[in-house]
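My questions all concern the structure below.
Missing here: one protein chain of the complex. Every other protein chain is in place.
Letters A, B and C mark the chains as written, and numbering starts fresh at 1 in each.
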Amino acid sequence: MPVKAISNYSFESRSRAELYGDDQLVNVWWVNAPMMCAAACFRAPREMAWSDFLAAMVYPWASSDPGFEASRASSWQVDGVGFSPDPSATLASLGVRHKSLVSFKS
Amino acid sequence: MAKLSMKERYAALTRDLDWDFDYVDSKEVFPYTTFEGIKIHDWSKWEDPFRLTVDSYFKYQAEKDRRLYAVLDSFAQSQGHLSLHEARYLNAMKLFLQGVTPLEYAAHRHFAFLARFLDSGGPRFAALCQSIDELRHAQTEIHTLSNYNKYYSGFHSWPKMHDRVWYLSVPKSFFDDAISSGPFEFLTAISFSFEYLLTNLLFVPFMSGASFNGDLPTMTFGFSAQSDESRHMTLGLESIRFLLEQDPDNVPIVQGWIDKWFWRSYRVTALVAGMMDYMLPRKVMSWKEAFELYFEEQMMGSLFKDLAYYGIRPPAHVGDAIAEKEHLSHQVYWTLYSFSFAAAFTTTVPDPAELEWLSQTYPESFDKLYRPRWERAAEITEGGGRFFFQGLPQLCQVCQIPMLFTEPGDPTTICQRHSNFNGENFDFCSDGCKSIFDKEPEKYIQAWLPVHQIFQGNCGGPSVPEVLDWYGIQEGDNAEYLGSKDNLNWLSWHDDSAK
Amino acid sequence: MTSLSSEASRAKVRVDLQDNDETAILVAAIRKDNPEVVVTHLPGIVKVTSPTELVIRRESVEAASGKTWDPNEFQLQLVTYYGHFSTWDEDEILISWPKH
Partner (left out) sequence: MSYEVKQQVVAPIRNAFTYLIERNGDRPATRYEEATIDLQPTENFHYRPLWDPAHEIYDVDYSALKLSDPYSFLDPRQYYYFPYVVNRAGLLESFGASLSYLESRGLLAALDSSWSEVMSHEILPLRHYEAGAQLITQLGSRFAYGTSIEQAASFSAFDRMGLAQMISRVGISLESGSSEILGEAKHAWISSPNLQGLRRMVEELLIEGDWAIALMGLDQIDRIIYPLVWMHLDDVAVKSGAGAFSLIAQHFATWYKDQRKWLDALIRAWVADPVYGLANTAILSEAVTTSSRRAERAVAEFAEAFRPLDANCPATVAELASAARSALSALGIEGK
């Protein structure tokens, strides 16, 4: 159902992919961590390697909780579908898109 | 000849001032009252029970303000701020000035829109009075809290903060949403859903809390503003009844607005829940108790039974709101604690007495789910650290709150909802927010989401200090309360040995 | 529908008033005309709850205070209410849920 407006009402999304150039937004959710109140949002290059993404963004964030151990992160999913990422694969090639939700448990 | 009754006099002095235009088309004078699809057949059925005219308006409002400003002056002259229960209490008032005062101002501006564009003199006059009442509220709040600004952090840059800071986009986007809607939706949103359904949850327990924590000026402005609010609530209820009685085709439109605006308003009050249960050092009433009294008993118990006569059912997703009353304040305040490095207020681990109060007040949830987090946070503090969420959160596209809320029925799993529009993914904290988006995606894709804006480079720069500087946050405004400027000043201003 | 609305018309109504001397007089007048009200307190507030409806009569307030009283003055004490102002005229204020 479209919005009811007095005249043509059409504006672009203020979060659309093109605003981020070669990068994109990626949401990361540590599913079973009560200390982490919400999933985090990162800006990452589409061509960033998975291992670099973890090392540069996900792990430093997860270390907000001093109990975080990188080696125990498992059950990875992207947008609800389980996957076993190749560390050298790029985010784009792994199917991580603009505003995808990457999740894990530990 | 008999003297005019109050009702006749009121009619002669308000709606009777209207006349039918002959030189211009009245649709051009009142161009905004048809596009929403609302059908009005007879404005003469509109009833304004207050029947206040300009002379009595000035008389009583002047009296209210004389009383209020006398309290403000004496509080300032006697250094009343030193008799607060604790400086920490003021964090609640910082959030109030940054988050609520600008909404009063926005209401002032947009009730002026109704006072110009509703096509009948009766409701226009009610909107006219409300418009300047709301200006009064903004100004009395500023004048009350200005005194604290001279001695405490976090109050100094509130208008800029309201336009920029992440957690303040929650109330700002809420009101922008209402203002950018048509006139009847605005009435349903603000006068009915916000003011009639939920405003008591914001003001009454909160102002009692102010009184209980030694903040006499805030209590005085709060109660004084609420007396105007009673008129505004009446406008809200009368508007809804009137719209429903005018045409059966209005019923589904109004129902859709009640569904949307109940949820939108309720999400804004999540900040209030955190304030009530955690930011007031001396507690008056818990969020849960206030919600049960002011919402479940009063609104669900009687109002919606009354509205059923018109074919209106309780708001969609109201069950989700009721189900999360055991959890809301804890989840919200934990989030504020986690992000207070980027806030213009400070937070701290509740002291043992507060933990005990929380445990007794929330026997179903606190000890099991939330006390352990505070114990971990306390351990981290004892180890010389401070727990913060070292990153930016995923935000809900509609309410703009970090996606902190849990699944209905499962308080251990964060609720994640998504929609695709024009090939782009959008995230939501709840079924309530997702359904709002799905009905008007063209509107909500425009949301200025603080996290996304930071990543686009629109908020002063990429690093946290640059963003905080752009927010107008100064050292001492943010992070941990214990050891903060306010805390240290407070201790130095009081005789510690007398404790 | 009938049963729901008649139930609604029996539902509670309430006024919250600022806790001060003038309110004490008002409450005395309210009690006289509404013997079934329950009066409770929160810091700064007096809550007056009626199981059915609540009427505030000018005559009674004037009798209690010994002064003339304009029902508009009620606004100076009123903090909030619950219900519906069915009447607000020169002689009385009635809060009730409407009877459809």
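Note that a contact is a pair of C-beta atoms (placed from the backbone, for glycine too) under 8 Å apart; a residue touches a chain by one contact, two chains touch by 3 or more.
All figures in this text were calculated on a predicted structure; none of them were measured in a lab.
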{"item": "Touch partners, limited to displayed chains, of the chain removed from view", "value": "A, B"}
{"item": "Residue among B:G122, B:G182 or B:G236 touching the omitted chain", "value": "B:G182"}
{"item": "Contact partner of the left-out chain, one of B:M6, B:V71, B:A112 or B:V251", "value": "B:A112"}
{"item": "Residues belonging to chain A that touch the chain removed from view", "value": "3-9, 11"}
{"item": "Residues from chain B at the interface with the omitted partner, ascending", "value": "1-4, 8-9, 12-14, 16-25, 28-29, 32, 35, 53-55, 58-59, 61-62, 65-66, 69, 79, 82-83, 85-86, 102, 105-106, 108-110, 112-113, 115-116, 121, 125, 128, 131-132, 135-136, 138-140, 142-143, 146, 149-152, 155-160, 162-164, 169, 172-173, 176-177, 179-183, 443-444, 446-448, 453, 472, 489, 493-495, 498-499"}
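Please note the rule applied: only the chains that are shown with their structure count from here on.
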{"item": "Chain A and chain C, separation of their C-alpha mean positions in angstrom", "value": "56"}
{"item": "Chain centre separation (chain A, chain B; CA means) in Å", "value": "31"}
{"item": "Distance from the mean Cα position of chain C to that of chain B, given in whole angstrom", "value": "27"}
{"item": "Chain A residues within the chain B interface of the complex", "value": "1-6, 9-17, 19-20, 25, 27, 29, 31-32, 34-43, 57, 60-61, 63-66, 97-101"}
{"item": "In the complex with chain A, residue positions of chain B that touch it", "value": "31-32, 35-37, 182, 331, 334-335, 338, 369, 372-373, 376, 380, 385, 387-395, 397, 402-404, 412-414, 416, 418, 421-422, 424-427, 438-443, 445-449, 451-453, 455-456"}
{"item": "Footprint of chain B on chain C - complex, ascending", "value": "1, 4-5, 7-8, 11-12, 14, 16, 18, 42-45, 70, 72-73, 75-90, 97-98, 100"}
